[in-house]
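Structure in structure tokens, see below.
Missing here is one protein chain; the remaining ones are kept as they sit in the complex.
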Amino acid sequence: MGFEEVRFEQDSEKAIHNKPLQKALVNVTNRFRTARNKASEDVPNWDNLRAAAREIKKETIENLDKYLLMLEERVKRAGGKVHWAKDAEEASQIIVNIAREGNVKSVVKSKSMATEEIELNNSFEDAGIKVIETDLGEYIIQLAGEHPSHIIAPAIHKTKEDISKLFSAKLGIPRYDKPEELTKVAREILRSEFLNADMGVSGANFAVAETGTIVVVENEGNARLTTTVPKIHVALVGIEKLIPRYEDLSLFLTVLARSATGQKSSTYVSFITGPKRSTDIGGPEEFHLVLLDNGRSKILASEETRESLYCIRCGACLNNCPVYRKVGGHSYGWVYSGPIGAIITPQLMGIDKAPELPFASSLCGACKDVCPVKIDFPKILLELRKNVVESKKGSTGIGERFGIRLWRFTVEHESIYKITNKLSYYFQLPWKGRNGKLNSLPYPFSRWTDQRDFPAVAKKTFRERWKNNKGETG
Amino acid sequence: MSNNSREEILHTIRKGLEGVGKNEGKVLADANRNFHSEAEEVHKRIDESQSALIMQFADELKKVNTNVIETGSKNEIKESLLGLKKEKELKSFSIWESQFLKEINLKQELKDAGLKLVTAKNKNRIANSDIGITEVDYAIADTGTLVLLTDKNQPRSVSLLPPIHLAIVRPENLVRNIGDLFVILKSKLENIEDITSCMTFITGPSRTADIELSLTLGVHGPKELFVVILS
Partner (left out) sequence: MVKVLKSLGVEVDFIEEQTCCGQPAFNSGYQDDARAVAERFLSIFDKALNDESGKDAYIVCPSGSCTSMVKVFYEELFKNSPELLNKVRNVSQKTFEFSEFLIKVLNTVDVGAGYKGVVTYHDSCHLLRELGVKDGPRELIKSVKGVKFKEMELHDACCGFGGTFSIKFPKVSVSMLEEKIECIINSGADTLVSADMGCLMNIVGALSRREIPVKVMHLAELLASRG
């Protein structure tokens, strides 16, 4: 599924009317939110950990060139190969070439947002190479031909029944209803794929510059299989995933699992440095690290939004976002959703492709409160809104611009402001309803009154009351 | 071409960071940390609280659906394995050739008991063996995590491909938390080149909640995890 234009207003409306989706969203966000809250309360100095994690990310991003070179050198020393991809197309090309050179017929993949970002599966398919998603949630949406709807639980928008029907239709098996049965089917099918695959593609949660180690965090075991069994392992890693030192991992692993699912630790963490050693039994013979830019270096150049790159993809912002919990992941139009999607999609794809997204937030700040690296989402959203207005695209049509000019003129001139206040009592009369409120207003304010009343302007303004008896209610 | 992209990317990054006050001294400088002396401190603390750590570790293991077998002697290890063989009707096993396991001659004992040994060299065969037996390099008490390092005697596949994984933990493996672990690892890492090709943290059996958030064990990794604690 390719990247399409973001159509937030349209897609969010569909999502709001989708009852099963609404139920699933409430479920998943409540569950993860409660679990995260408990897991963070169990750690006495949680806020200090977040501050420390932010500092390390800041240090990394502000010295990214040095750390990337260090990482490259260490990976090579360990026997791995390093490739640099400036954009999605190049990254896909590099990976397909590695497959061609290795005579690869089939590829197994573990969960990686970056590989969805570059639409890697399409490139494999175009090259006639079989590719299978092995993370259960990703396997489900691969069968369904959809994008993930949540960073941690990609198929959460699907019910048991959906999945049962899907498996039956696509895999030619009877209808199974229990999650255990469906999981067993997936395990068996995918197990033989793992054993026969020539190449495994993974992402990485972290890349340690000091040691040349990539770190993959998971619960299912498919990433371990992907990175152990096939003879070639390719890891696609966004350049922002770096951290400087081996011991920094203890901090990041502590905050990642707790923020994502509320677990003290995910089931498996693999720390991979290069291919197998000559004395190892089993393990990949080739290790390729593909470093992905695809717009990240541009974000880095913007001082106000640079911290967007600190993200460790835990999904806590999604689980705490009151907007996400109503509209779900697909409304954000791309692989990244929720608050993190709202800030990086416009920056990676270009503000002209997603001008709605910076405005698709009430700026409540719940995300900022839970982000393990303390990304200041509201600040970045405000900066992006400014950029949208300056680029004259999207929701800022001539009408809005005129409205702002009018507003500004009114509030810069007290006399106009007072008159407007006074006159609006009379102007509002046609729209005043029986309950004394404004039940309908002309466009664009009809967008308010379609479902809400608007308070009527009082006959006596506060200024008049102030003059009469110093503002006290009379 | 990848080389051009490398230069382009580095150039864009450097340009983007112009004017950023770079903490030159901070790049990779926790060189102020002395991991050897920190590791000594850590070991001292661990020794002081060892029995409490064992208890905490066992508790945490149970919280993550791990079966805990507490044994008081090396003989009991073999006994518990034979018990398991009966209970689960195990026919074959794969095993690490690591120091402690060799010391207690577990491989031979199990062969003598009628279990077929499967080599880790063949991935299909090991996937079809009934149980994979390992020890651990470290065990993290506050999360119930096993830490396994890969080397010539410790193949990755033994703890991964068979449907049951059994790990033997001894008191000297225990550390209090992940911070301890990395201090110790760092203190032992004289040459970066000597780092293992793969270190694995294991906390419980394989799981997922991808289908309607209902917890299911045994997705791709082992469905069952047994930890034998030698106390």
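Note that the chains take the letters A and B in the order they are written out, and that residue 1 is the start of every chain.
The working rule: a contact is a pair of C-beta atoms (placed from the backbone, for glycine too) under 8 Å apart; a residue touches a chain by one contact, two chains touch by 3 or more.
Quantities reported herein were computed from a predicted structural model and do not represent experimental measurements.
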{"item": "Neighbouring shown chains of the undisplayed chain, as defined at the top", "value": "A"}
{"item": "Touching residue (missing chain; options A:Ala51, A:Leu69, A:Leu171 or A:Leu363)", "value": "A:Leu363"}
{"item": "Absent-chain contact - pick from A:Ser12, A:Ser40 or A:Ser149", "value": "A:Ser12"}
{"item": "Among A:Lys58, A:Lys241 or A:Arg385, the residue in touch with the chain that has been omitted", "value": "A:Arg385"}
{"item": "Subunit A residues touching the omitted chain (full complex)", "value": "8-9, 12-13, 16, 322-323, 326-327, 358-366, 368-369, 379, 382, 385-390, 395-396, 400, 404-405, 407-408, 410-412, 414, 417, 435, 437, 439, 444-445, 447-448, 450-455, 462-463, 466, 470-473"}
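Please note the rule applied: only the chains that are shown with their structure count from here on.
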{"item": "Length of the line joining the C-alpha centres of subunit A and subunit B, rounded to whole Å", "value": "30"}
{"item": "Complex contact set, residues of subunit B against subunit A", "value": "2-3, 5-6, 8-10, 12-17, 20, 22-23, 26-28, 30, 33, 60, 64, 120-121, 123-124, 127, 140, 142-145, 150-152, 155-157, 160-161, 177-179, 181-183, 185-186, 189, 192-193, 195-214, 216, 218-222"}
{"item": "Touch list for subunit A against partner subunit B, complex", "value": "24, 27-28, 31, 59, 62-70, 74, 77-78, 83-86, 90, 94, 134-137, 140, 153-156, 158-160, 163, 179-180, 182-183, 186-187, 190-191, 194-195, 209-213, 219-222, 224-225, 227-229, 239, 244-247, 249-250, 253-254, 261, 263-277, 279-283, 291, 293, 297-298, 300-303"}
